[in-house]
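Shown below is the structure under consideration.
Every protein chain of the complex appears in place save one, which is left out.
== chain A ==
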(Lines give C-alpha, C1' and ligand atoms only; values in the text may rest on other atoms or scores of the structure.)
Protein backbone atom coordinates (compact mmCIF):
# COMPACT_ATOMS: atom_id res chain seq x y z
CA UNK A 1 0.00 0.00 0.00
CA UNK A 2 2.62 2.46 1.06
CA UNK A 3 4.58 1.61 -2.06
CA UNK A 4 2.06 3.32 -4.23
CA UNK A 5 0.64 6.04 -2.08
CA UNK A 6 -2.67 6.49 -0.40
CA UNK A 7 -5.12 3.68 -0.32
CA UNK A 8 -8.28 4.25 -2.20
CA UNK A 9 -10.69 2.75 0.25
CA UNK A 10 -13.50 0.77 -1.23
CA UNK A 11 -16.75 0.28 0.55
CA UNK A 12 -16.19 -3.44 0.30
CA UNK A 13 -13.17 -3.26 2.53
CA UNK A 14 -15.13 -2.60 5.67
CA UNK A 15 -17.34 -5.48 4.85
CA UNK A 16 -14.30 -7.67 4.51
CA UNK A 17 -12.95 -6.68 7.92
CA UNK A 18 -16.29 -7.20 9.60
CA UNK A 19 -16.61 -10.48 7.84
CA UNK A 20 -13.28 -11.70 9.14
CA UNK A 21 -14.38 -10.78 12.64
CA UNK A 22 -17.66 -12.53 12.16
CA UNK A 23 -16.03 -15.72 10.95
CA UNK A 24 -13.83 -15.63 14.03
CA UNK A 25 -16.92 -15.27 16.18
CA UNK A 26 -18.47 -18.31 14.53
CA UNK A 27 -15.25 -20.20 14.97
CA UNK A 28 -14.93 -19.36 18.64
CA UNK A 29 -18.51 -20.29 19.34
CA UNK A 30 -18.47 -23.52 17.44
CA UNK A 31 -15.11 -24.73 18.74
CA UNK A 32 -16.52 -25.10 22.25
CA UNK A 33 -15.07 -21.74 23.00
CA UNK A 34 -17.65 -20.54 25.41
CA UNK A 35 -15.15 -20.42 28.24
CA UNK A 36 -14.60 -16.93 29.64
CA UNK A 37 -10.94 -16.82 28.61
CA UNK A 38 -11.70 -17.63 25.01
CA UNK A 39 -14.51 -15.09 24.93
CA UNK A 40 -12.16 -12.48 26.30
CA UNK A 41 -9.58 -13.23 23.66
CA UNK A 42 -12.27 -13.00 21.05
CA UNK A 43 -13.37 -9.57 22.26
CA UNK A 44 -9.74 -8.50 22.26
CA UNK A 45 -9.41 -9.68 18.64
CA UNK A 46 -12.54 -7.92 17.66
CA UNK A 47 -11.44 -4.66 19.27
CA UNK A 48 -8.10 -5.01 17.58
CA UNK A 49 -9.74 -5.33 14.22
CA UNK A 50 -12.00 -2.41 14.75
CA UNK A 51 -9.42 -0.15 16.39
CA UNK A 52 -8.43 1.38 13.12
CA UNK A 53 -11.82 1.59 11.60
CA UNK A 54 -13.91 2.82 14.50
CA UNK A 55 -16.94 2.03 12.47
CA UNK A 56 -18.65 -0.28 14.88
CA UNK A 57 -22.20 0.58 13.91
CA UNK A 58 -21.37 0.39 10.28
CA UNK A 59 -19.76 -2.94 10.90
CA UNK A 60 -22.68 -4.45 12.72
CA UNK A 61 -24.97 -3.65 9.86
CA UNK A 62 -22.73 -5.60 7.57
CA UNK A 63 -22.67 -8.63 9.78
CA UNK A 64 -25.98 -9.47 8.15
CA UNK A 65 -24.45 -9.40 4.71
CA UNK A 66 -21.54 -11.47 5.96
CA UNK A 67 -23.99 -14.06 7.16
CA UNK A 68 -25.26 -14.43 3.65
CA UNK A 69 -21.70 -14.86 2.49
CA UNK A 70 -21.10 -17.70 4.88
CA UNK A 71 -24.09 -19.46 3.37
CA UNK A 72 -22.91 -18.90 -0.14
CA UNK A 73 -19.47 -20.29 0.45
CA UNK A 74 -18.46 -22.50 -2.43
CA UNK A 75 -21.38 -21.34 -4.46
CA UNK A 76 -20.45 -19.13 -7.30
CA UNK A 77 -21.53 -15.57 -6.75
CA UNK A 78 -21.37 -13.39 -9.73
CA UNK A 79 -21.29 -9.99 -8.17
CA UNK A 80 -17.61 -9.23 -8.28
CA UNK A 81 -16.50 -7.15 -11.19
CA UNK A 82 -19.97 -5.83 -11.61
CA UNK A 83 -21.38 -4.57 -8.39
CA UNK A 84 -18.22 -3.63 -6.56
CA UNK A 85 -16.63 -0.34 -7.31
CA UNK A 86 -14.01 -0.12 -9.95
CA UNK A 87 -10.50 -0.38 -8.75
CA UNK A 88 -7.80 1.99 -9.87
CA UNK A 89 -4.36 1.45 -8.56
CA UNK A 90 -0.70 0.89 -8.88
CA UNK A 91 0.95 -2.39 -9.59
CA UNK A 92 4.64 -2.17 -8.84
CA UNK A 93 7.15 -4.25 -10.72
CA UNK A 94 8.26 -6.00 -7.57
CA UNK A 95 5.05 -8.02 -7.67
CA UNK A 96 4.87 -10.43 -10.58
CA UNK A 97 1.24 -11.34 -9.97
CA UNK A 98 -1.78 -9.66 -8.48
CA UNK A 99 -2.96 -12.72 -6.60
CA UNK A 100 0.37 -14.32 -5.67
CA UNK A 101 0.10 -13.80 -1.92
CA UNK A 102 -3.66 -14.13 -1.65
CA UNK A 103 -3.57 -17.65 -0.24
CA UNK A 104 -0.84 -16.68 2.20
CA UNK A 105 -3.49 -14.65 3.96
CA UNK A 106 -6.63 -16.59 3.21
CA UNK A 107 -7.18 -20.26 3.84
CA UNK A 108 -9.94 -20.71 1.33
CA UNK A 109 -11.28 -18.80 -1.59
CA UNK A 110 -14.25 -16.50 -1.19
CA UNK A 111 -15.30 -14.78 -4.36
CA UNK A 112 -15.59 -11.35 -2.85
CA UNK A 113 -12.51 -11.54 -0.68
CA UNK A 114 -10.31 -11.97 -3.69
CA UNK A 115 -11.39 -8.69 -5.20
CA UNK A 116 -11.14 -6.96 -1.84
CA UNK A 117 -7.70 -8.35 -1.42
CA UNK A 118 -6.56 -6.90 -4.74
CA UNK A 119 -8.17 -3.58 -3.90
CA UNK A 120 -6.40 -3.53 -0.57
CA UNK A 121 -3.04 -4.50 -1.98
CA UNK A 122 -2.96 -2.43 -5.13
CA UNK A 123 -5.77 0.12 -4.97
CA UNK A 124 -4.68 3.76 -5.13
CA UNK A 125 -6.38 6.74 -6.76
CA UNK A 126 -3.28 8.83 -7.20
CA UNK A 127 -2.12 7.04 -10.24
CA UNK A 128 -3.25 6.78 -13.79
CA UNK A 129 -3.34 10.57 -13.93
CA UNK A 130 -1.56 10.76 -17.24
CA UNK A 131 -3.86 8.29 -18.87
CA UNK A 132 -6.69 10.60 -19.67
CA UNK A 133 -10.17 9.44 -18.88
CA UNK A 134 -9.66 5.78 -18.20
CA UNK A 135 -13.31 5.23 -17.51
CA UNK A 136 -13.71 5.45 -21.25
CA UNK A 137 -11.80 2.24 -21.47
CA UNK A 138 -14.35 -0.45 -20.98
CA UNK A 139 -15.38 -3.68 -22.49
CA UNK A 140 -18.28 -3.65 -24.84
CA UNK A 141 -18.74 -7.32 -24.32
CA UNK A 142 -17.38 -10.38 -22.53
CA UNK A 143 -18.25 -13.71 -24.04
CA UNK A 144 -17.59 -16.96 -22.23
CA UNK A 145 -17.95 -20.52 -23.37
CA UNK A 146 -16.42 -23.96 -22.93
CA UNK A 147 -14.84 -25.67 -25.89
CA UNK A 148 -14.31 -29.40 -26.12
CA UNK A 149 -15.74 -32.44 -24.43
CA UNK A 150 -14.74 -34.65 -21.58
CA UNK A 151 -12.34 -33.94 -18.76
CA UNK A 152 -10.02 -31.61 -20.64
CA UNK A 153 -11.59 -28.46 -22.03
CA UNK A 154 -10.82 -24.87 -22.86
CA UNK A 155 -12.62 -22.00 -21.19
CA UNK A 156 -12.77 -19.33 -23.84
CA UNK A 157 -13.24 -15.72 -22.79
CA UNK A 158 -13.49 -13.06 -25.47
CA UNK A 159 -12.85 -9.54 -24.20
CA UNK A 160 -14.07 -6.93 -26.68
CA UNK A 161 -12.98 -3.34 -26.02
CA UNK A 162 -15.05 -0.21 -26.53
CA UNK A 163 -13.95 3.05 -28.01
CA UNK A 164 -11.59 2.03 -30.68
CA UNK A 165 -9.93 5.45 -31.16
CA UNK A 166 -9.14 5.90 -27.48
CA UNK A 167 -7.61 2.50 -27.01
CA UNK A 168 -5.57 2.94 -30.18
CA UNK A 169 -4.03 6.15 -28.86
CA UNK A 170 -3.50 4.51 -25.47
CA UNK A 171 -1.70 1.57 -27.02
CA UNK A 172 0.46 3.94 -29.06
CA UNK A 173 1.86 5.61 -25.99
CA UNK A 174 1.62 2.78 -23.48
CA UNK A 175 2.54 -0.87 -23.06
CA UNK A 176 -0.67 -2.49 -21.99
CA UNK A 177 -1.65 -5.99 -21.04
CA UNK A 178 -4.91 -7.57 -20.04
CA UNK A 179 -4.94 -9.44 -16.72
CA UNK A 180 -7.58 -12.11 -16.31
CA UNK A 181 -8.12 -13.62 -12.89
CA UNK A 182 -10.20 -16.74 -12.95
CA UNK A 183 -11.39 -18.07 -9.60
CA UNK A 184 -11.90 -21.68 -10.49
CA UNK A 185 -14.80 -23.50 -8.85
CA UNK A 186 -14.16 -26.68 -6.90
CA UNK A 187 -13.87 -29.60 -9.27
CA UNK A 188 -11.84 -27.85 -11.95
CA UNK A 189 -8.13 -27.21 -12.08
CA UNK A 190 -5.54 -25.58 -14.28
CA UNK A 191 -2.20 -27.31 -14.74
CA UNK A 192 0.54 -24.80 -13.94
CA UNK A 193 3.06 -26.68 -16.03
CA UNK A 194 0.75 -26.70 -19.02
CA UNK A 195 0.25 -22.93 -18.65
CA UNK A 196 4.00 -22.42 -18.42
CA UNK A 197 4.35 -24.39 -21.63
CA UNK A 198 1.89 -21.95 -23.24
CA UNK A 199 3.88 -19.00 -21.85
CA UNK A 200 6.96 -20.58 -23.36
CA UNK A 201 5.18 -20.77 -26.69
CA UNK A 202 4.21 -17.08 -26.33
CA UNK A 203 0.49 -17.75 -26.18
CA UNK A 204 0.34 -15.93 -22.85
CA UNK A 205 2.64 -13.23 -21.53
CA UNK A 206 2.58 -14.84 -18.14
CA UNK A 207 0.45 -17.27 -16.16
CA UNK A 208 0.28 -18.60 -12.62
CA UNK A 209 -1.92 -20.78 -10.47
CA UNK A 210 -2.42 -20.20 -6.74
CA UNK A 211 -4.28 -22.20 -4.14
CA UNK A 212 -4.78 -25.94 -4.36
CA UNK A 213 -2.52 -26.84 -7.26
CA UNK A 214 -2.57 -30.59 -6.64
CA UNK A 215 -3.40 -32.09 -10.01
CA UNK A 216 -4.41 -35.50 -8.78
CA UNK A 217 -6.86 -35.20 -5.93
CA UNK A 218 -10.59 -35.65 -6.47
CA UNK A 219 -12.93 -32.74 -5.72
CA UNK A 220 -13.95 -34.10 -2.35
CA UNK A 221 -10.38 -33.83 -1.08
CA UNK A 222 -9.33 -30.59 -2.74
CA UNK A 223 -9.82 -26.85 -2.57
CA UNK A 224 -10.28 -24.04 -5.03
CA UNK A 225 -7.59 -22.25 -6.94
CA UNK A 226 -6.99 -18.97 -8.73
CA UNK A 227 -5.54 -18.70 -12.21
CA UNK A 228 -3.97 -15.44 -13.26
CA UNK A 229 -3.17 -14.96 -16.93
CA UNK A 230 -1.50 -11.94 -18.51
CA UNK A 231 -2.18 -11.40 -22.19
CA UNK A 232 -1.47 -8.94 -24.94
CA UNK A 233 -4.35 -6.94 -26.29
CA UNK A 234 -4.57 -8.33 -29.77
CA UNK A 235 -4.24 -6.21 -32.85
CA UNK A 236 -7.20 -4.37 -34.12
CA UNK A 237 -9.80 -6.46 -35.84
CA UNK A 238 -11.29 -4.26 -38.59
CA UNK A 239 -14.80 -5.59 -38.00
CA UNK A 240 -15.01 -5.86 -34.26
CA UNK A 241 -12.35 -3.52 -32.93
CA UNK A 242 -9.86 -4.57 -30.27
CA UNK A 243 -10.39 -7.91 -28.65
CA UNK A 244 -8.47 -10.38 -26.58
CA UNK A 245 -9.31 -14.06 -26.61
CA UNK A 246 -8.18 -16.18 -23.69
CA UNK A 247 -8.26 -19.94 -24.19
CA UNK A 248 -7.59 -21.39 -20.79
CA UNK A 249 -6.97 -25.16 -20.71
CA UNK A 250 -8.77 -26.70 -17.75
CA UNK A 251 -9.16 -30.19 -16.34
CA UNK A 252 -11.98 -31.70 -14.36
CA UNK A 253 -11.26 -33.39 -11.06
CA UNK A 254 -13.14 -36.53 -10.16
CA UNK A 255 -16.36 -35.16 -8.63
CA UNK A 256 -17.97 -36.38 -5.42
CA UNK A 257 -20.37 -39.31 -5.85
CA UNK A 258 -23.79 -38.37 -7.17
CA UNK A 259 -26.88 -40.42 -7.93
CA UNK A 260 -27.65 -38.47 -11.07
CA UNK A 261 -24.40 -39.66 -12.63
CA UNK A 262 -23.16 -36.15 -13.38
CA UNK A 263 -21.85 -33.29 -11.31
CA UNK A 264 -22.29 -29.74 -12.56
CA UNK A 265 -19.49 -27.25 -12.26
CA UNK A 266 -20.43 -23.63 -12.79
CA UNK A 267 -17.98 -20.84 -13.52
CA UNK A 268 -18.28 -17.39 -12.01
CA UNK A 269 -17.37 -14.07 -13.48
CA UNK A 270 -13.63 -13.45 -13.88
CA UNK A 271 -11.84 -10.37 -12.56
CA UNK A 272 -10.56 -8.37 -15.49
CA UNK A 273 -7.91 -5.68 -15.29
CA UNK A 274 -5.90 -3.61 -17.66
CA UNK A 275 -2.33 -2.83 -16.75
CA UNK A 276 -0.56 -0.04 -18.64
CA UNK A 277 2.75 1.69 -18.45
CA UNK A 278 3.93 4.69 -20.39
CA UNK A 279 6.45 3.90 -23.08
CA UNK A 280 8.57 7.03 -22.47
CA UNK A 281 8.05 8.50 -19.04
CA UNK A 282 9.21 6.62 -15.97
CA UNK A 283 5.79 6.82 -14.43
CA UNK A 284 4.33 4.15 -12.18
CA UNK A 285 2.41 1.45 -13.98
CA UNK A 286 -1.31 1.80 -13.79
CA UNK A 287 -3.90 -0.87 -13.12
CA UNK A 288 -7.65 -0.74 -13.33
CA UNK A 289 -10.72 -2.88 -13.48
CA UNK A 290 -12.43 -3.57 -16.75
CA UNK A 291 -16.18 -3.78 -16.73
CA UNK A 292 -18.60 -4.58 -19.45
CA UNK A 293 -21.01 -1.96 -20.60
CA UNK A 294 -23.46 -4.29 -22.23
CA UNK A 295 -23.37 -6.87 -19.49
CA UNK A 296 -26.70 -8.57 -19.80
CA UNK A 297 -27.92 -11.27 -17.44
CA UNK A 298 -24.87 -13.44 -16.99
CA UNK A 299 -25.13 -16.68 -18.91
CA UNK A 300 -23.68 -19.31 -16.64
CA UNK A 301 -20.91 -21.43 -18.09
CA UNK A 302 -21.61 -24.99 -17.04
CA UNK A 303 -19.47 -28.12 -17.17
CA UNK A 304 -21.06 -31.53 -16.66
CA UNK A 305 -18.59 -34.02 -15.21
CA UNK A 306 -19.50 -37.72 -15.00
CA UNK A 307 -19.54 -38.94 -11.42
CA UNK A 308 -19.65 -42.32 -9.73
CA UNK A 309 -22.92 -43.58 -8.40
CA UNK A 310 -23.17 -44.25 -4.69
CA UNK A 311 -25.64 -47.07 -5.33
CA UNK A 312 -22.94 -49.09 -7.11
CA UNK A 313 -20.77 -49.33 -4.01
CA UNK A 314 -21.79 -52.74 -2.71
CA UNK A 315 -21.94 -54.59 -5.98
CA UNK A 316 -18.73 -53.05 -7.34
CA UNK A 317 -16.73 -53.93 -4.25
CA UNK A 318 -17.96 -57.50 -4.09
CA UNK A 319 -17.55 -58.23 -7.81
CA UNK A 320 -14.08 -56.65 -7.75
CA UNK A 321 -12.94 -58.79 -4.86
CA UNK A 322 -14.52 -61.98 -6.17
CA UNK A 323 -12.98 -61.60 -9.62
CA UNK A 324 -9.58 -60.81 -8.11
CA UNK A 325 -9.86 -63.87 -5.91
CA UNK A 326 -10.96 -66.15 -8.77
CA UNK A 327 -8.09 -65.00 -11.00
CA UNK A 328 -5.62 -65.30 -8.14
CA UNK A 329 -6.77 -68.81 -7.27
CA UNK A 330 -6.56 -69.97 -10.88
CA UNK A 331 -2.97 -68.74 -11.06
CA UNK A 332 -2.12 -70.40 -7.76
CA UNK A 333 -3.61 -73.71 -8.86
CA UNK A 334 -1.89 -73.53 -12.24
CA UNK A 335 1.47 -72.75 -10.63
CA UNK A 336 1.21 -75.66 -8.21
CA UNK A 337 -0.04 -78.21 -10.72
CA UNK A 338 2.40 -77.16 -13.44
CA UNK A 339 5.29 -78.88 -11.65
CA UNK A 340 4.22 -82.25 -12.99
CA UNK A 341 3.29 -81.20 -16.46
CA UNK A 342 6.58 -82.09 -18.16
CA UNK A 343 6.44 -85.59 -16.77
CA UNK A 344 2.91 -86.08 -17.97
CA UNK A 345 3.35 -84.35 -21.28
CA UNK A 346 3.85 -86.78 -24.18
CA UNK A 347 7.35 -87.04 -25.54
CA UNK A 348 6.14 -86.14 -29.00
CA UNK A 349 5.35 -82.60 -27.92
CA UNK A 350 7.66 -80.79 -30.25
CA UNK A 351 7.81 -77.44 -31.86
CA UNK A 352 8.14 -78.43 -35.49
CA UNK A 353 5.24 -76.22 -36.52
CA UNK A 354 6.81 -73.14 -35.10
CA UNK A 355 9.14 -71.58 -37.66
CA UNK A 356 11.06 -69.67 -35.02
CA UNK A 357 11.72 -72.63 -32.84
CA UNK A 358 12.19 -75.22 -35.57
CA UNK A 359 14.87 -73.06 -37.16
CA UNK A 360 16.66 -72.76 -33.87
CA UNK A 361 16.40 -76.48 -33.31
CA UNK A 362 17.87 -77.05 -36.74
CA UNK A 363 20.69 -74.65 -36.00
CA UNK A 364 21.46 -76.42 -32.80
CA UNK A 365 21.42 -79.90 -34.24
CA UNK A 366 23.77 -78.68 -36.94
CA UNK A 367 26.12 -77.29 -34.39
CA UNK A 368 26.01 -80.59 -32.53
CA UNK A 369 27.15 -82.41 -35.64
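Here is the rule we go by: a contact is a pair of C-beta atoms (placed from the backbone, for glycine too) under 8 Å apart; a residue touches a chain by one contact, two chains touch by 3 or more; residues count from 1.
Simple rule for what comes next: contacts and distances are computed from a predicted model.
Think of the chain that is not pictured: of "DNA replication complex GINS protein PSF1", "60S ribosome subunit biogenesis protein NIP7 homolog", "Large ribosomal subunit protein mL40" or "GPI mannosyltransferase 1", UniProt labels it "GPI mannosyltransferase 1". Residues 149-152, 192-193, 197, 213-216, 218, 220-221, 254, 256-257, 261-262, 304-310, 312-313, 316-317, 319-321, 323-325, 327-332, 334-336, 338-343, 345, 347, 349-351, 353-357, 359-361, 363-365, 367 are the ones on chain A that touch the missing chain.
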